[in-house]
Each structure stands twice: as C-alpha cells, then as structure tokens.
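One structure coming up, written as structure tokens, with questions to follow.
Shown here: the complex without one of its protein chains, the others still in place.
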Amino acid sequence: MVIFGMMFYLFAGLTLLSAFLTLIARAPVHSALWLIFMFLNGAGLFVLLGSELLAMIFVIVYVGAVAVLFLFVVMMIKPQREVLKKEIKWYKRIPVLIGIFFGSEMVFILGGWSFVPVASTLDQLPSRVQISNTTAIGNILYTHYAVLFEIAGFILLGAMVGAIVLTKRAPKERYRQKMSDQVLEKKKNRIKICHVDIRKGV
Amino acid sequence: MGTILRDLLCFIPELTLGGLILIFLGGAVFLKKETQGSVLFGKVMFGVLGMVGILVLLQNLEPLYIFNRLFISDTYTIFVKVLVLSITICIYSFSFSSLKSEKVIGVELYVFILMALLGMFMVIGSNDFLSFYLGMELQNIAFYVLVSFKKDSLKNNEAAIKYFILGVVASGIFLFGASLLYGAVGSLNFQDIGNVLGASTLESSSGIPYALFGAGVGLLFIMVSFLFKVSIVPFHMWAPDVYEGSPLPIVAFLAFAPKVVILSVILRLWALLFSETTVFVASSVLKVFPPMIMGASLLSIIVGTFGAFGQSNIKRFLAYTGISHMGFVVLGISLGNYSGMHAALVYLLSYIIMGIGFFASLGALRYPPGFSRIGIVKDLSDLKGLSKTHPGMSFSLAILMISFAGLPPLIGFFSKLYLLLSLIETGFVGIAILGGLSSVVAAVYYLRIVKDLYFEDAEVSLEVVTPLSFFIPLFLSLGGTVFFCIYAEPVLLYVSILMKMLLGR
Partner (left out) sequence: MDIFDGFPLLSLLIFLPFFGAVFVFLIPQTPGKTEKNIKNTALFIAGCTFMFSLLIWGQFDPSLGSYQFVENKEWLPGLNIRYSLGIDGISLFFVLLTTSLIPLCILGSWESIKHQQKEFLIFLLVLETFILGAFCVLDLLLFYIFFEGTLIPMFLIIGIWGGERRIYAAFKFFFYTLTGSIFMFIAILFLYFKTGTTSIPDLALYPFESSLQVWLWLAFFASFAIKLPMFPFHTWLPEAHVEAPTVGSMILAGILLKMGGYGFLRISLPFFPEASYRFAPYVCGLSIIGIVYASLVALVQRDIKKLIAYSSIAHMGFVTLGIFTFQREGLNGSILQMLSHGVLSSGLFLCVGILYERVHSRDIEAYGGIVSFMPLFSVFFMSLILGAIGLPGTAGFVGEFLVILGTFQVSPLMVVGAGFGIILSAVYMLGLYRKVVFGPVEKIRFQKLKDLSMREGSLLFFFVGCMFWMGLYPNSFIGALHQPISKILEYYGRQQDALVPIFKMKNSIVFNEREL
C-alpha cells in the first residue's frame, strides 16, 4: 500500500510538473515533449487505478498519434518568437488567475466530498473483480452506449471532412485557353463604343 | 429485440439524416464538376428537409425513453425539432442565392447543414448529459466549419478562430461540470439527477450536504457553458465578432437554431431541477441558481441594449440585439414557474418569427454593381432612403423594426406583454419596470433604422434581388408579426400545453 501511495504521488507530481513545464517552455518542441511526458504520467495514474485499457489508449492515442502530430506541425512552423512574446505578455496573467480559481475550487469540493447513498446504485460499471476492464468497457460501450458510439463516429467524420474542406484551396488559375468561354463571350462584355470628340481624348 | 425496434422507430428522423449525410458525401465523389453537385444538392435539399420534417411529425406523441433512457421522445421534443427544422428550411430557402453572392458554395455546405441538424436533433432529444454532449459536439463541429466557409476573407478567419476557441472552451467547461456532477450524483441521466438531488436533501440532516455542493458546482459549470452558447452576458463576447465575420445566411442559422436547441434543453432541465414544483431547491446550494441566472439575464438585457447603440455594422448590431433578446428569454426561464417559462417560449418564438424576416430581407439587399463594396448590404447607414427606391421592402423592414422595439400591435409587443406579466405575477415589479425601460431605450435604435429608411436620402441605391425563395420566409414572418394580435390562439395554447407537460402539471 505504501508503494501504491508513493507511486501515486510520483505520477501525480510529475504530471503537474510536466504540465507546468509545457506551459513555460520556450521552444515549442520542448513544450510538445513535456506534453508527451505528461500523458505518460497520466497513463501511469490509470494503471494505478487498475484500468490498464485506458492507460494503453492514453499512450497509443495521445502520445503515439496526437503528440507526435504536434511535433510534426511544430517542426514545420517557423515560430516568430519575439513578436508573439510582446503580445502574449499581458495575457499571461489571466491563466494564472483562472488556475488559482480552479485550484481553490478543487480543494474546496474535494475536501469534503462524500457520495449520496443512492449514487452507488446508479453506477453503470460492473464490478472489477469478475471481468477484466477491457471486457467491461466493451460490454457497456457496445450495448448501453451503442448509439453514442455511433454519434462519436459521426463527429469524427464531420471533423475529418471539415478539416479537408477548410484546408483545401482552389487550384490557382492557370492561363489556359478555354474554348467554351471564348465562343460564348458576348460583344457587350468586351467592346465599349465611345463617341470621342475631336482633340478631346476619351 | 422489441425495445430496440421501438427505439429505432423513434429514431427514424435522425437515422434518415445520418443516411443522407453519407449519401451526399458519397454522391459528391461521383459528380463531375463541383458546381454541378452544388446545383443538384441545392435543389434536392428542400425535398430532403421536408421529408425529415414529415418523419418528425409522424413520431409518436406519447413520452418514450429510448436507447436506455439516453434519449427521450415526446410532444416537446417533436415541437422543438419541427421548430428547428422550419428555421433551417426558411434560412436555407433564402441562403441559397445569397451564399452564391458571397461566393460560398460547395457540396460540403449541404453536408454540414444536415450534420448540424442531426446534432441539434440529438441535443433536443437528449435525456442524459452524455448524449447531450455528443449531440452538441456534432452540432458544434458542423458550425465551426460553416462559420469558416469563407476561407479567403481575413475577417472570416478571425471569426472562425474565435468561435472555435470559445466553443471548445465552453465544451471543456461543460465536461468539467459534467464530471463533477457525475462524481457527486453517480449518473448523468436527467431524471436520475433530479431524483438523487431530491433524495439527498431529505437526508441532508445526516450530514451529506457536500455531495449536493459538488453537484451544484457541476451544474454551475454546465449552466455556464449553456449561457456561452446562448450568448448571455458575461459570456457574450464572441457573438459580435463571429457574426461580423461570417456570411449572413450562416449568421442567421447561427443566431437561431443552436440557441433554440440549447434553450429547449435549459427549459427541460430548469423544469426538472429549479421549477416551483421541485422542493429541494429552496433548502440547498441550488437556491443561488435562479437569482444568479436572473442577474445574468438582466445584465445581458442591459449590455445588449446599450451595446447595440454604437453599432454601424448590421451583423454586429444583430448580435447585440440578439444578446438583449436572449436576455429576455432567459429572464423568463429563470422565474421557474409556469407563466415565466410560457412567456419565455412565446418570446423565443416571436424573436424567431421577426428575426427570420429581418434576415431574409437583409439577404435580398445587395450593393449595386460598380459600387466600392460588393455583396449583401453591410452597414446600417446603407439602408438610408430605401423607401424611395424600394417602398415595399422598406415597409416590411420598418414593420419588423417596430415589432422588435416592442410596440403594439405587433408580435414583439405581445411577447413582452407575457414576459412582463409573468414578472409582475412572480413579484418582480422593479425588474418589470427595468425591462420596460430598457425596451424604450432599445426602441431608440430600432426607430433609428426606420428613420434611416424613411427620413433620409439615399447614399447608395441598393438593389433588391427578387426570387420567390426570399419572399416566402419574409411573407411568413411578416404575416406572423402582423396577425399574431388577431389569431394567436393555437400557438399560445400549444405552448401552454407543452409547458404544463414539462412542469408535470
């Protein structure tokens, strides 16, 4: 039990630390790396809770896919640090305020947390002892929440199509002969008849 | 299997929408030219939306919990779905040609309109914060894309980024609140939350008020995210910027449909948790909610009213007036009794009726060719002297403005009448006077538009495009605005039935 507690504080502390470092790191690459470290620690916390599936998903999805993509993007963008810094300076104070607000709130709430007696009966998850939690999640996700699972699919579809639509630019106009346009061109669009007085110009 | 079949039957409109999205996406691949597809889909859309509407109307009117109580289907959801669908059809019918003039057109547009509609249907039918959240995300994603459709405009990019970031923040706040609520109550189902909170107060003498506290904080966060979506002060900042940057038809869509949807859920939750019939509110932390929401709504009435003063851009102006009108609606809801909620829904309906007409007539006004600006009219001052060139159009605009200002005998007056009456009934005479005075202040800028239309001379001679698709929504809206005073009975009766049902009376 002691080791369990120690591991919890280790992971939790490292999560907080790396989250903090993500924010203050100067180079974007460092930020991304700290983010990855934070995800790993988060996965560790899940392992401690006994939900190894979520821990694996955390690592695979967030670290393997999201964060690595971040790194790619970061490497492709040339950051203009000095310009950004001046503008951002003032705004830095606001997150601090929000952080203090949220932190004190969490202390306030969790300090005296207790469950309503009825609450435990409403719990949808089966007991962890009997089946593995992969099975449990599978059971509930594909039966009870099957519809929501489908909606999530739609959300991803929407996000994907949206991303493509928004990033796709129309191909640049190439100077090419368009027969149909030439044939269909009207006189009035092209030719303007002016009655010019002598020695006045147009 | 029997229940699944029943659930699927109740879900037919949503399933149809989902199928149509896939068909549209797949069909777009096989069409040769992009323009060809947009023309084809543009024509099919009316039929599609109408068909969905018929499917919704065919639904069973009795209350049914479907898919393990994740969704609910009753008269109220059908009413709101039909409402949202009719908003969509009206806006779509005039948006088709104005989107052409804004150079925003593409097959994806229709896909995302359908997707937003699907998301909104999910939200309307949700009976659980989880299904609510997923529906809202679907709707949000579609709106993020719709808002940022004008890729080449810098203003539009700014608006899109702002809308996206603030939308995501609101979603984050919602999730945080929902997880706190789940932690405290053990369920995200609306009825369960109501039951647990009710039970917990009865036992609060045995020392468990903290769970309720957690639930209260959770609900607070959820409410904040709702107010974000409805653009109530202090969460209103996004509205003017986003409206300004987006194409007008999209703004029209954004200004009504998501707000109606969220307000319908707020109404349902409020009836469940904070209405006069729920006993536990008075004795718990939850009792701070009604005054808090009322304060926010009053603030947004005031901020919206005074904010609209200095606006010259039409869309910013619309955003601020929208803030103040939404303030009135939420004010009605926050009363928590039958008359207040009835008034809120009537107000919302009247706002939609007037607003659709206003958007439709604005969408028909274009800058003349050769003018320094192109497309749909952008500044309020460009409306000057319209009565001399287009008397009919300026007449209808003037009627809508007068109705917005709340002057009798138009619909805007009756919605304010019901709201102020419910305020006085509940004992808030001071707030009623404040609301009345703020509508006097609001009348100043609405009448300023009437002044521009009639008293001034034209600086730009605007063109009016006149396809039938503009005039049908405009005539519907004008008819509703003018004739509400004569024959309002069916609407009012229906609304009262709905509210009685929600409040369980």
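By letter and in written order, the chains are A and B; residue numbering begins at 1 in each of them.
The rule is simple: a residue touches a chain if its C-beta (ideal position, glycine included) is under 8 Å from a C-beta of that chain, and two chains touch if they have at least 3 such contacts.
Quick caveat, the model's predicted, so the values are computed rather than measured.
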item: Missing chain: touched chains present in the view; value: B
item: Option from B:Ile4, B:Leu58 or B:Leu493 whose C-beta touches the chain left out; value: B:Leu493
item: Among B:Phe309, B:Phe371 or B:Phe455, residue touching the chain not depicted; value: B:Phe455
item: Option from B:Gly172, B:Pro409, B:Pro467 or B:Gly504 whose C-beta touches the chain left out; value: B:Pro409
item: Positions on subunit B where the hidden chain makes contact; value: 342, 387-388, 391, 402, 407-409, 413-414, 417, 420-421, 424-425, 429, 432-433, 436-437, 439-440, 443-444, 447, 450-451, 454-455, 485, 488-489, 492-493, 496
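Here, only the chains that are shown with their structure count from here on.
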item: Interchain centroid distance [CA atoms averaged], subunit A/subunit B, Å; value: 27
item: Interfacial residue positions of subunit A with respect to subunit B in the complex; value: 105, 109, 112-124, 144-148, 151-152, 154-155, 157-159, 161-162, 165-166, 169
item: Subunit A-touching residues of subunit B, taken from the complex the two chains share; value: 11, 18, 21, 25, 67-68, 70-71, 106, 108, 111-112, 115, 118, 122, 130-131, 134-135, 137-138, 141-142, 144-145, 148-149, 151, 180, 183-187, 189, 192, 195-196, 199-200, 203, 208, 210-214, 217
